[in-house]
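One protein chain omitted, others in place.
Here the chain labels run A, B and C in written order, and each chain numbers its own residues starting at 1.
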Amino acid sequence: MFKKILIANRGEIAIRIIRACKELGIGTVAVHSTADENSLHVRFADESVCIGPPESSKSYLNIPAIISAAEITGVDALHPGYGFLAENANFAEICASCKIKFLGPSAEQIRQMGDKASARELAKKAGVPVIPGSDGKLASVDEGIEAVKAIGYPVIIKATAGGGGRGMRVVRSDVELRSAFEMVRSEAAAAFGDPDVYIEKFIENPKHIEVQVMADSHGNVIHLGERECSMQRRHQKLVEEAPSPFMDRKTMAIIAGHAVSLASAIGYESLGTLEFLSDGKNFYFIEMNTRIQVEHTVTEEITGLDLVKEQIRIAAGERLRIRQEDVTFLGHSIECRVNAEDPFKFTPSPGRITGLNIPGGPGVRVDTALYNDAVIQPYYESLVAKLIVHGIDREEALAKMIRALSEFHIAGIKTTIPLLVKIMESEEFKTGNYFTNTMDRIIAEI
Amino acid sequence: MFKKILIANRGEIAIRIIRACKELGIGTVAVHSTADENSLHVRFADESVCIGPPESSKSYLNIPAIISAAEITGVDALHPGYGFLAENANFAEICASCKIKFLGPSAEQIRQMGDKASARELAKKAGVPVIPGSDGKLASVDEGIEAVKAIGYPVIIKATAGGGGRGMRVVRSDVELRSAFEMVRSEAAAAFGDPDVYIEKFIENPKHIEVQVMADSHGNVIHLGERECSMQRRHQKLVEEAPSPFMDRKTMAIIAGHAVSLASAIGYESLGTLEFLSDGKNFYFIEMNTRIQVEHTVTEEITGLDLVKEQIRIAAGERLRIRQEDVTFLGHSIECRVNAEDPFKFTPSPGRITGLNIPGGPGVRVDTALYNDAVIQPYYESLVAKLIVHGIDREEALAKMIRALSEFHIAGIKTTIPLLVKIMESEEFKTGNYFTNTMDRIIAEI
Amino acid sequence: MDIGEIKKLIKLFESSALSELELEQEGHRILLRQGAVIHSAGAYAPPAVVSDGPIGQESAPAPTANPAPKTAVEEIKLTGHVIPSPMVGTFFRAPSPTSPPYVDVGDHVRKGQVLCLVEAMKLMNEIESDIDGKITRILQENGKPVEYGQPLFEISPA
Partner (left out) sequence: MDIGEIKKLIKLFESSALSELELEQEGHRILLRQGAVIHSAGAYAPPAVVSDGPIGQESAPAPTANPAPKTAVEEIKLTGHVIPSPMVGTFFRAPSPTSPPYVDVGDHVRKGQVLCLVEAMKLMNEIESDIDGKITRILQENGKPVEYGQPLFEISPA
């Protein structure tokens, strides 16, 4: 096992990793920018090193500074957390060349799955469904109509060079396709300097479902069930739960099986998450995250496993301690992300915490770096706390979340707590009948 | 189900009960003394009523004031918590006569089990072993020697009128018994004005083991396993865990069976705890607590059940929702009691909280009424927080407790946290090989 | 104290780490507060933890819904001698629904004179005046619940 691990991150995930290390008897080194001098992750680690000024690019994204900190403190492994350098293949490579074990998969696997096109190809090869489409740019509208024959309407026309929701149009018939095709092409030419477009199956009310996998260096791969992540605003997850209240168990078992196949096919090693879109019946692989996720907590709650500890054990070369058939799912778990933001305008709200009450009691877990008098910095992402509940069933978990939110008081900054209360009390959430577009409806109503 | 419940208690247990009510959709009324005006239990309840001045006798023990508060707020049930009026049969009777459902067993059952002699008789009748002894005062030393023949040495000679550890002597042979008999009699005469003595089997290194039972009003009685409570100082529990690391599973199953028999025999209804002393092989019923216990939390952690909710459901006339064979035990849980006391002198340490960090993360639960700027009152018991951990096994739970204690910072008052750290790090606790006399050893070493 | 002085005081206060500043001089009184923590200096101040802070937590639920009379009374500044309720119960101004009240505003009362009843557990408890004086205010409504320590009457001592 490792003797000392450097945590190349900050905030709640740095504390999460420090806790796992402490419980495993592993020493910890925190790195921090000058802005984070008084942060809890610095306080809770055994050692700390200041690596740069507040800007992420000069501190938490500063590879030479982090490697240098690892060298002067003599660590034998490094945990990147999520965000920052967690999916940076070059960083993983540099760690390896410095004989520092990177707590994640190999640089090659990060590269393979980091590129969407390559991940899609690998998935297809492994027999995992991907969103059907024209597989490349269309030379003409007739080629488009030909492509639709195989996949059926509705489809979405997308600019090859597009992104961020621009340069796309949903069409539901040949007529609409004919009229929209040239329009999207000229828009794309104007916006991105490239008129090329392709088409893809459009999913009306998509669910965002992800599957947690865990793979050791001895070829063992298991899954730990799914997480329901459809409550999103602009692709930012706000609430996650496990299991999904919407997906039927039979379909979920098939999806989980595909996740394991794909991870096995690429010889994956470490924790990983495979993301799928589903309309309830059909499902399509969209991408893989080769790191610990923010929402790993809900999986921990229903499986009783400590994913960060498992990740460390895998990196140390240990075999998985459980087989697929030993994984049991107990009850229901929900996570709410509390961000330092105006709850309805979503503008960031940094500042000093002037009053704090953290919820507690049975089935309530809080992962946070907050403390009374802490300063929420404007330089980093706005997540300040994760509130996680675990109940014997979804009904109890939901009641518990509403109760816990009512006890959560953070003064001095604005937070998304009022929005989270609205989500929890919405009809859609109560019934579990929500999709990636549900948040738009909830926000519109406010 | 009840519409509104009055909580006739304060501190963490009042909050615990309010949380259960909220999650069940039941309204809550807090009562409080003038000293507790700003307490969290008052803040978290839907309504609150000031019932008297700081002294317990005039507020939390003031039956007319509490009943009056129940009447003006129109509650249909009352939860007494633990301590205060929780095992006061008269109070249970008055509640019943005022048509307020008392959340506990009937007044008669409280009386039966509240009197140690009567509880012992009931246990014997139900075939549950009790500590063997002379069953009443001894007329002469020869009667004593006769009585020992049935039970064997060592025995303890105790003054019938004694208590609090005074007027008792352990003897290991007829010779010792003869020499000590008259000595204890004269001591007893001097100290209590009554020379009568009796003898009882002496257990060398006793374990204090208790069994949680749950009985509905339809005759269903189940147990939820044991709690190990041997880490005590002067009969005050400091640390509890479940399951017991010392008792073998076969013996425990027999003890639990006896607990269920006894509860069934008296037609018990509500939650209850049966306490046993054991030397590992033999075990003896000593008393029953007819209320929720401080340490109910560790049972909740390993069973996944919410005992306070179950207690409320039972009082509302519902049937138990699980059968004995549905009860599953998962992992290991430890509770540490954090008291506002000098950790080594045990003198109370009331005062204002000037800094607070509550531990969090996976498997950590805190039940407390603490907040930054709260004032710990000198009028009430010194328990200020319960820190509970749950791990996949005892080793993980112990590592987690040490980690969590290191994150728990309470400034402005002294607490027992440093003592708890010493207990967790002691060889006896690590191996699970500790007894009700182990704390004396740990304290002596400090 | 003029606006200029107040302005200076506020500036000074804002740049300090204080949470509260109260200044009384020459018949003027000024109270400054900052930070979410302190709401009111009185005994009824809510704890820091549930305060909304300057920015407010719009939908954070009000943690306590006290029975109505308490809140109402808190807003009244009591200057005279106060008779508090010695117990929790229901406040009655008269011995029976058809009788006239024991006392009314403006009445002169003697020490030991019964002012009202507080019913607790079906028992009517007579509440007496502990001084001679004139009733200046009756602070609770007939037939409504009162808590321990809540003011019932204000009396101007004779």
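The definition used in the following text is that contacts are C-beta pairs under 8 Å (C-beta built on N, C-alpha and C of every residue); 3 or more make two chains touch, one makes a residue touch a chain.
Keep in mind it's a predicted model, so treat the numbers as computed, not measured.
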Inset, instruction - Return the single residue from A:S68, A:Q236, A:S264 or A:Q377 that touches the missing chain. - result: A:S68
Legend entry - Selected from B:A45, B:M168 or B:I353 as touching the chain missing from the view: B:I353
Inset, instruction - Touching the hidden chain in the full complex, which residues of chain A are there? Just list them. - result: 34, 37-38, 40, 42-53, 59, 64-65, 67-69, 71-73, 98, 354-355, 371-374
Legend entry - Residues in chain C touching the chain absent from view: 5, 8-9, 12, 16-26, 29, 35, 37-38, 41, 48
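The rule we apply is simple: only the chains that are shown with their structure count from here on.
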Inset, instruction - Using mean C-alpha positions as chain centres, tell me how far chain A is from chain C in Å, no decimals. - result: 52
Legend entry - Computed distance of Cα centres, chain C from chain B, in Å: 40
Inset, instruction - Note the residues in chain A that touch 2 or more other chains, in rising order. - result: 355-357, 406
Inset, instruction - Can you tell me which residues of chain C touch two or more of the remaining chains? - result: 37, 48-50, 63
